[in-house]
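One protein chain omitted, others in place.
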């Protein structure tokens, strides 16, 4: 029986990496179906993503790859193509991102399994439940913020969560939580970062009279609105659009930008290169 | 004999403006071929652009429109559709914007007449001359900056210049000159403003790891990189692009963004609404 | 009390139309907030869409406009801005367009009221019901086609349907039904028409090796895939995409193309100009 594996790795760049990896995979009967590499002259790092069909088991593959990984000082990961990442979605009142993610899981084969939805408001409980997802109402006030974050940590642990998606979640996570979940939390920011950081970006955009509005999906770090960017997109607007129109128009670009970032992350297409990302689409 | 006129106006918004204008034009035999209006709730201003065919002469039309304009406290302008604006282009070493503007004047009927090209470097003299444009080499150093600006003022006066285009001109105009030519100077900034203001925007963009690079064409005011935006556009990039690649890719988005802004300005499609623009495309 | 009205009209082009309409509206206390005109030299027709605030009632406005309409031989329509069009959505098994339309009605203020969903398969009943929409399962076989179409006609009549949306409905309506509902049925075709007419357009597109796939939303006429186009959009693809990928990628461009067409139709922004459309966005 054949499995399709996806191997991702990064390491200091030097000759022989592709040959060593391809050779190890070939020795164990692997047939490479898709492969991408990138050497970043700025960071001196090399990045690779390989999909390979093999009848070899996970343990055998890991055993074969470990010495190669050690020799080249690789950070690496091996997963089964299409395995669905256990995902927790955090929302407030805005529906558009949640609706789109649940639709894409159920109808479009996006490789995530939403194992729960957390809302600091109860508004989206019915949507979560329609898609068969447990909804957790975790209100946040100044006084309960620490307790609420404790509840989030518990859910991440109990549900074996691999990915947290902030789907227009209007609360700021603590630096400590951001650090503990680094590389596992994806946010959608409703502007073309680094333009219009901070609050009310559409009002800022309207005030500045821009001709395109944008959205940015990025990993969350302690440094608000400064995490590594995964995907950005824009939508054309004109003078006739009021702030409320920008908000409504922005929903489309937000949901598609977030959906692409989540899909690419779940397909192991996004690798970290310092505070930048390599995205093998 | 029939002429096609373009009338642009702005004034405080109140009922009856369209009716008064359309009525005055109809009384003088005008047939409206294109018309756009916009009332800005934020500024309380009303904007209108009308193209009208009429056999009436300019004096008669102005005489007819003047009382209407006074009644509604209009800022207004009347021009012949397609009249070419006398334009001075300022350049440094980069060719892409100049090449594109001269091509569009000669081959694409963009309604500008470039009456001269000024370069603080001599590199683009041959291109200007190929298109039959006088090239003025006006070097700028710290010591000669004031004199150079005097030369610019002289050229604007001598050549009856109506529009100045900064086509990747790498010198900053003085506040005084900016104020004196307000509304008549269009710049192309090589970033998606307000992101990456200031120097070396592509290096900033690369460092931030953005997934789209952009360009912004705007009127020049004393406040650097803050003038009213006319047009913006973006181009998709990925992790594999070095700073030099972003610069080269950026040239395409810069030249098309600037060309649109210049064309719309020359067609009297851009009206000022405070520090924002109304663009009737 | 003030109402915002939207007036749309078309008529043979001649001088004085704007003046006559604006004058009539002004006489009845109307304040024009948005207005667009277009004269088509090819067909000789003039098109106009006006939004006007007035405290006048419908009867008074109709009485005032009727003589103007007669004088210029106008086809015209007057509606309240934002009134929701009674809409019937027809589906088969594919969910993406239905999910998007129901989401946009509920969360994005798209001015339609879906009064029922008809499926020739039962698959999407749960989605319709989640959004509180009656679902009618009307199977279609060769033998029952006429009866099924009778059922559609009954639903259109019983529910006072103003707009029928074919949201990836995989059955072809009879010529007679198309004619009877002309101008009231919007379809989404999964190709960039007129490329790849007929069945399996994504397989055709893959076979031809195109670099962009598209979707076309159009009014349905008896002439299959030939009705007036309202909106088109495309998505970039490359050699690595199999037919199944094109189908999945195509869902995004289909749903947004259809949503725009439905919104513009419901906002009375689409006027017929022979077998072409004028879209006042």
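As written, the chain order gives the labels A, B and C, with residue 1 at the start of each chain.
FYI, a contact is a pair of C-beta atoms (placed from the backbone, for glycine too) under 8 Å apart; a residue touches a chain by one contact, two chains touch by 3 or more.
The structure presented is a predicted model; accordingly, all values stated were derived computationally and were not measured.
*Asks:* Using the whole complex, pick out the displayed chains that touch the missing one.
*Replies:* A, B, C
*Asks:* Among B:2, B:55, B:75 or B:108, choose the residue that contacts the chain missing from this document, as touch is defined above.
*Replies:* B:108
*Asks:* Tell me where the left-out chain touches chain B, residue by residue.
*Replies:* Against the left-out chain, chain B lists 34, 95-96, 99, 103, 107-109, 126, 130, 240, 248, 251-252, 256.
*Asks:* Contact with the hidden chain only, please: which chain A residues?
*Replies:* 14-19, 22-23, 25-26, 29-39
*Asks:* Please give every residue of chain C in contact with the chain that is not shown.
*Replies:* Contact residues on chain C toward the absent chain are 38, 40-42, 192-196, 208-212, 214, 228-234, 238-240, 242, 273, 275-279, 281.
As a working rule, only the chains that are shown with their structure count from here on.
*Asks:* Does the chain-touch network form a line, ring, star, complete graph or other?
*Replies:* Complete.
*Asks:* Could you label the chain A-chain C interface same or different, taking same to mean over half of its residue numbers are used by both chains?
*Replies:* Copies use mostly the same positions to touch.
*Asks:* Find the geometric centre of each of chain A and chain C from their Cα atoms only, then give the gap between the two centres in Å, rounded to an integer.
*Replies:* 36
*Asks:* What positions in chain B touch 2 or more of the other chains?
*Replies:* 38
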